[in-house]
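Handing you a structure now.
All protein chains but one are shown at their positions in the complex.
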Amino acid sequence: MINVLYFAWLRERIGVASEQVETQAKTVADLVAELCARDERYAVAFEDLGALRVALDQDLAEFDAPLAGVREVAFFPPMTGG
Amino acid sequence: MINVLYFAWLRERIGVASEQVETQAKTVADLVAELCARDERYAVAFEDLGALRVALDQDLAEFDAPLAGVREVAFFPPMTGG
Amino acid sequence: MVIRVESAPFDFTTEAGAFGAGRHDIGAIVTFCGIVRDLTGDLQAMQIEHYPGMTERALMKIEAEATARWQLADSLIIHRFGLMRPGETIMMVATAAAHRADAFAAAEFLMDYLKSRAPFWKKEQSRGGETWVAAKAEDEAALTRW
Partner (left out) sequence: MVIRVESAPFDFTTEAGAFGAGRHDIGAIVTFCGIVRDLTGDLQAMQIEHYPGMTERALMKIEAEATARWQLADSLIIHRFGLMRPGETIMMVATAAAHRADAFAAAEFLMDYLKSRAPFWKKEQSRGGETWVAAKAEDEAALTRW
């Protein structure tokens, strides 16, 4: 079980802020593919991965990063702090 | 008649903050030479012109600048504001 | 070295006044204050969302990096989340150092990283509706100078 979080417009499009996902995905990209296959909302939200960022256990990561041992995955648009 | 001002350690070495000088000097360098010829204090103070700056009527200038029309000449070490 | 992530308004004046107060080893203090601006008069509010936990973690990493790169006597980051009105203070950064070059460089570094690497997202609310603020290419490019 992985805790998956969504922020900003990604959260709005998917319609939930977080969810528990049962997955055997090896990488972030695999997890995204699983989610997209599950529901059209995900497919639309994840259409352009170049416009999205991912954090694994609260550290920024790449979409090809392995999920082994990861407890929390967060997806969000580029950050706009400051 | 030109009003000549001295600041910081130059003022301390020459012993006055300002003085009226009767001069026919054509350039700042000529004026410095006149002053140095006048008294040993000036010769010592103006020994290294590279360590000094000059302002003509309150604008920074070079030592070869002409004095025509200038009413106030100021000599001082490099500035240390801020 | 203080990091605060909070929703309540804070007083920039008070924070800036307290920062570095009473110390004699500080020659230079630089502060940056980010404010909700409204150039057109259309903006009603700005909503800032963040990622609790990761935000503090990211800011701590950024501040540790600045402290490793420059000679800093102290540093401070305050960043709000939630709803803010035009003219309200969003965040501030302060750096203190013996010399001004360290204080300036560290403050700019903190700002550049905080813009693109700390998990905050801004949404503008105007009469016309709500819009998520897009990240700027120039903000990402600013990171390459460090």
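Every chain is named by a letter (A, B and C) in the order it is written, and numbering of its residues begins at 1.
In this text, a residue touches a chain if its C-beta (ideal position, glycine included) is under 8 Å from a C-beta of that chain, and two chains touch if they have at least 3 such contacts.
Since we're looking at a predicted model, the values are computed, not measured.
Novice: Wait, the hidden chain, what does it touch out of the ones we have here?
Specialist: Among the chains that are shown, those touched by the missing chain are B, C.
Novice: For the chain not shown, which residue from C:I3, C:A16, C:A45 or C:L83 touches it across the whole complex?
Specialist: Checking the options C:I3, C:A16, C:A45 or C:L83, the one contacting the hidden chain is C:A16.
Novice: In the whole complex, what residues of chain C lie against the chain that is missing from view?
Specialist: 11-14, 16-17, 20, 22-39, 41, 86-87, 98, 100-101, 103-104, 107-108, 111, 138, 142
Novice: Using the touch rule from the top, list residues of chain B that touch the missing partner.
Specialist: Touch with the absent chain occurs at residues 5, 7-9, 11, 55, 58-60, 74, 76-82.
Here is the rule we go by: only the chains that are shown with their structure count from here on.
Novice: From the mean C-alpha coordinate of chain A to that of chain C, what's the distance rounded to whole Å?
Specialist: Roughly 26 Å, centre to centre.
Novice: Counting only Cα atoms for the centres, state how far chain B is from chain C in Å.
Specialist: Result: the chain centres lie 48 Å from each other.
Novice: If you average the Cα atoms of chain A and of chain B to get two centres, how far apart are those centres in Å?
Specialist: Chain A and chain B have C-alpha centres separated by 71 Å.
Novice: I need the residues of chain A touching at least two other chains; which ones are they?
Specialist: none
Novice: Counting only residues that touch at least two other chains, what does the list for chain C look like?
Specialist: Residues of chain C never touch two or more of the other chains.
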